[in-house]
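Every protein chain except one is present and positioned as in the full complex.
After this line comes chain A, so read on.
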């Protein structure tokens, strides 16, 4: 799920950036540092949408670096258990398949793939129904439900299922 939230971060800035463009420098450094990172609590930071305020800088003894507390608005993406996501299949193997929904990796084990889908080996491994009408392979788009998440400090990993109503392939690249 996406959230628009306000986060705070202390930015350490080298003295060479001090000057007229101090503010712009802080913002560009913040974007470089924060966008694309993942925190266990808030999820993936997708984009910074605005700066709330930049506090007073504090000069560090000895180094000359200055720390600015920056409050910024950003869009974060955090997967939840029970959430329905649409994802792109990245890898298919005997144990199941991996898919990506933006920055999140999702594993769907073969127990959570409908029973009528069989694993087919080959240079393009896939899961196929007996009549061949539905095929899950690399680059297929699937709709899945997250049934478990592992949230580390810097990483979120999910497991999903397509063994439920209205889940499964939504767009097959082979047929497109």
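In this text, contacts are C-beta pairs under 8 Å (C-beta built on N, C-alpha and C of every residue); 3 or more make two chains touch, one makes a residue touch a chain; residues count from 1.
Just so we're on the same page, contacts and distances are computed from a predicted model.
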item: Name under which UniProt lists the unshown chain, selected from "General transcription factor IIE subunit 1-like", "RNase III domain-containing protein", "tRNA (guanine(10)-N(2))-methyltransferase TRMT11" or "EKC/KEOPS complex subunit BUD32"; value: "General transcription factor IIE subunit 1-like"
item: Hidden partner chain, touching residue among A:17, A:65 or A:157; value: A:157
item: Residue among A:6, A:58 or A:95 that touches the chain left out of view; value: A:95
item: Contacts of chain A with the absent chain, listed as residue ranges; value: 91, 93-96, 98, 105, 107, 109-112, 125, 147-150, 157, 159, 161, 163-164
